[in-house]
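Every protein chain of the complex appears in place save one, which is left out.
Labels run A and B following the written order; every chain starts at residue 1.
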Amino acid sequence: MEAAIMNDNIMRVALTGNPNTGKSTIFNEITGARQKIGNWPGVTVDKKEGHVTYGGKEIHVIDLPGTYSVNARSPEEKIVIDFLQEQKMDLVVDVIDSSNIERNLFLTVQLLEKGIPMVLDLNMQDEAKRRGVKIDIKKLEKILGYPVIVTVARDGSSIKNLLHVFTSISMESYGPTERLNEHIAKIQEIENSGLEGMELQEAIIKQRYAFIDSIMDEAVEVTNAGTSFTEKVDSVLANGVLALPLFLAILYGVFQITFEWIGQPIADALDDFIAGDFTDWVAGALEGAEVADWMQALILDGIIGGVGSVLVFVPLIFILFFCLSFLDGTGYMARVAFIMDPIMRRAGLSGKSVMPLMMGFGCGVPSIMGARALDNEKDRILSILAAPFLTCGAKLPIMALFAAMFFPEDATNVVFAMYIVGVVMAIVSTKLLTAAKYKDETATFLLELPPYRMPDMKTVLLETWDKGKGYLVKAGTIIFAGCIIIWFLGAFNFDGMVEEQSESFLASIGAVVGALFTFHGFGNWEAGAAVISGILAKESVVSTIGVLYGLPDVSAEAEDAIETAEALGATGMAAAFTSLSALAFMVFSQLYTPCVTALGTIKKETNSWKMMFFAAGYMFALAWVVSLIVYQVGRLLGFE
Amino acid sequence: MATYIIGAVILALFVMATRHVINNYRSGKHDCCGTDCSGGCNCGCGGHK
Partner (left out) sequence: MTLKECKTGMTVRVESIGDSLLKERLMTMGLIPGTTIKVLRSAPLGDPMAVGIRSYNLAMRRDDAEKIEVTQVG
C-alpha cells in the first residue's frame, strides 16, 4: 500500500519507435544531462534512462532501442517486446516520423496487436509539412482508438507539450476500436490457419500493410511529391563516382578543423601553459617548500611530464568527436556506408563497417563495439579485427611526437602517412582473414537512407562529451598511475635509487623486450619499456618516453616542430633513434597489440578469450613483420 | 616536512587511480566510450557510468 502511494509521484515512461524518427533527440531534449547509459542484461545493447521533474511529478524516461518491428529476430527487437510486455509502464510513447508514417505504422500496429496501449507521437511535423504529408489526427485517433499528439523534436514548446501530455493523460479512457479489433482477429485467423514459417510471416505482414494502407487512405493525404531537399543533396553527395572525392573532401575538412583550424591551436595553448607557466610555477613552489629532490623529479618529470603529454591532446579529441557526431546527426554517415560499400565489399567487409571504423580514429573501443550494428557474424568479426589498426586518439601523440622530432620538415605528411598505413593494413589484414576463414560466405546489405536533417546540438554535445570525457578520466587514472610506476621503475633497482636510468628496473625489463627489435633499429631498452607500457594504454608510449627522456613540451604543429625538435635534440632521444628506426617504431606502434581496454572489449564483444588472444598475438606479429620490412628495405634503399 | 605531505597526497591519489582502474577491470567498464550513431543502428557503448 505504501509503495503504491510513493509511486504516485514517480511516473515511468518508455519511448519506442523506428530508427531515425528523432526519438533520441526527444529523449535528450527531455532529460538533458540527467541521463545514464547502461546495458541491457545479457546483451550488448545500450539502455538509456533519464529523469525529469514536471508539474511536481518525477518522470522516469527510458529510451528503448529503435526498431522497425518486434519480431524478436535481433537482440534489440527482443528487448523492446520483452520490456513492453513484462514491465508495467505508466505510459508508452510511440515516436513516429510523420513524413514516413506509412512504414512507421508497421511497428505501431504490431505493438497494438500485442495489446500494448500507447500514445502515438507524430514527430517531425515540420518536415512532413514540407514534403506535403498531411495527417488527419482526429481520424487517426478514431481509427485506432489511442491518443495521437504532434511534435517537432527540437522545438521547446513541443517538448513542454509532451511533458504536459505525460502528466495529464489518462490511458484508461482509451482502448482498441472495433476496427483495430477486427484487424487483430484477422491476424489471429492467419496464425491459426495452418501456415508455417516464412509463408505465415508473409501472410501476417501483408495483412498488416493492408490495414496500414486503409489507414493511409482515410487519414493521410500526400500532395506535391516534388523533388525533396534530400533528393537534391543526394543526387550530388551519394550519386556515382563523384561521391567518393566529395567524401574525401568532407573527411579532409574534418581533419583540417581538428588539426589546423580549431583543435590544434587550443592544444598548443594548453601545451604552452602546462609545459611553461604551470611547470615553472610548480617547480618554484616545490623548491620554496624545500621538497626533496627525488620528489621534485617525480612530480615534474614523472607526473607533469607524463600526464601533461597526454592531456595536451584532449582538445584535438573533443573536436574530432564533435565533428563525427555532427556528421552522424545529419544523416550523411548512412550515405558514407552506401558509397563506400563497393570498396569495402571488395576488401571483404560491408559498407556499414565504415561507420564504426571511422570511430576508430577516435578510439578503438567504441569502434569495436560499433561493429554490433553489422548484419552478420563475418562482418562483425572482420570489422572488430580491423578497427585496432587505425590511428586512434591515443596513438596520435606517438605519431605527432616522432614526426616532430625526426621529420621536422615533413611532420604533417609523415603523420598523415601513418594514418594511411593504418587504413591500408586494416584492409590488407581483412583480405588475409577473409581468404583464410570466410571464403564462401555471402553477405547482404540493407540500409535506410534517412532524410538529411540539421543535427540537434544538444544531442551532438551530449555525445561529444560522453565520448571525450573518457580521455580526461583516463589521463587522471590509468595514465597518472602508470607514470608514477614508470618513474619509480626508472629511478630504482634492488639497491635503491640509481644514478643512471640505465641501471634501473625499467632498463632491465625494457632490455628484454627491446631485444626483440634488434633488427628493427630500435633495440634499446627505452623503446622496449615504451612498447610494454603501450599495451596498458597507447598514451603511455608517449608518457613513458616523456618520463624516460625528460621531454620538454611536445607540439604536433609544423611551425613549432623545429623548435620542438631542437629541444628534444638536447635529450637522449635524438641519439637513440635514427630517422629510419623512428619510422619503423612509428609503424610498429601504429599496428601492434591494442591496449588492454580494447582487448577487453574484443573479449566482451566476441565472447571469446580465444579471439582476444588471437587478436593480441596476431597484431603483434603483423606489426613486427611490417616494421622489420620498413627498416630493412629502408636500409637497402640507403636511408638512415 | 613538505616532502612527506606531498608524498602522502600523491600516494592517496595513486591508490585512488589504481582502484578506479581495478574496479573498471573487474566490472568490465571502460572510460573510453560512446558510439551512439543515430544513423539507424543501435550500436552503443555499454557499461560505462
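To be clear about the criterion, a contact is a pair of C-beta atoms (placed from the backbone, for glycine too) under 8 Å apart; a residue touches a chain by one contact, two chains touch by 3 or more.
Just so it is clear, the model here is predicted, and its values are computed rather than measured.
Asks: Which chains here would be touched by the one that got left out?
Replies: When the full complex is considered, the omitted chain touches A.
Asks: Which of these touches the unseen chain: A:Phe338, A:Phe361, A:Trp487 or A:Tyr592?
Replies: Going through A:Phe338, A:Phe361, A:Trp487 or A:Tyr592 one by one, A:Phe338 is the residue touching the chain not shown.
Asks: With respect to the chain omitted from the figure, which of A:Phe27, A:Trp40, A:Tyr68 or A:Phe522 is a touching residue?
Replies: Answering carefully, the residue with contact to the hidden chain is A:Tyr68.
Asks: Which of these, A:Asp155, A:Glu218 or A:Glu231, touches the one chain of the complex that we don't see?
Replies: Counting the whole complex, the residue in contact with the absent chain is A:Glu231.
Asks: Per the definition of touch given earlier, which of A:Ile205, A:Ala574 or A:Leu628 contacts the omitted chain?
Replies: A:Ile205
Asks: For the chain left out of this view, which of A:Glu102, A:Asp136, A:Asp272 or A:Asp410 touches it?
Replies: Once the missing chain is taken into account, the touching residue is A:Glu102.
Asks: Kindly state which of the options A:Gly329, A:Gly351 or A:Gly634 is in contact with the chain not pictured.
Replies: Missing-chain contact among the listed residues: A:Gly351.
Asks: Since one chain has been left out of the picture, which residues of subunit A touch it in the full complex?
Replies: Residues 68-69, 71, 73, 99-103, 106, 131, 133, 198, 201-202, 205-206, 209, 222, 230-231, 234-235, 238-241, 243-244, 334, 337-339, 341-343, 345, 351, 442, 444-450 of subunit A touch the chain that is not shown.
Definition applied: only the chains that are shown with their structure count from here on.
Asks: Roughly how far is subunit A from subunit B, centre to centre by C-alpha average, rounded to an integer in Å?
Replies: Spacing between the chain centres: roughly 18 Å.
Asks: Which residues of subunit B touch subunit A in the complex?
Replies: 2-3, 6-7, 10, 13-14, 17-18, 20-21, 25, 28, 30-49
Asks: Quick one: which bits of subunit A touch subunit B in the complex? Just the residue numbers, please.
Replies: 19-20, 24, 36-39, 44-47, 65-67, 76, 286, 289-292, 295, 298-299, 303, 321, 328-329, 331, 333-334, 337, 352, 355-356, 359, 363, 365-367, 369-373, 447-448, 450, 459, 463, 466-467, 469-471, 473-474, 476-478, 480-481, 484, 596-597, 600-601, 604
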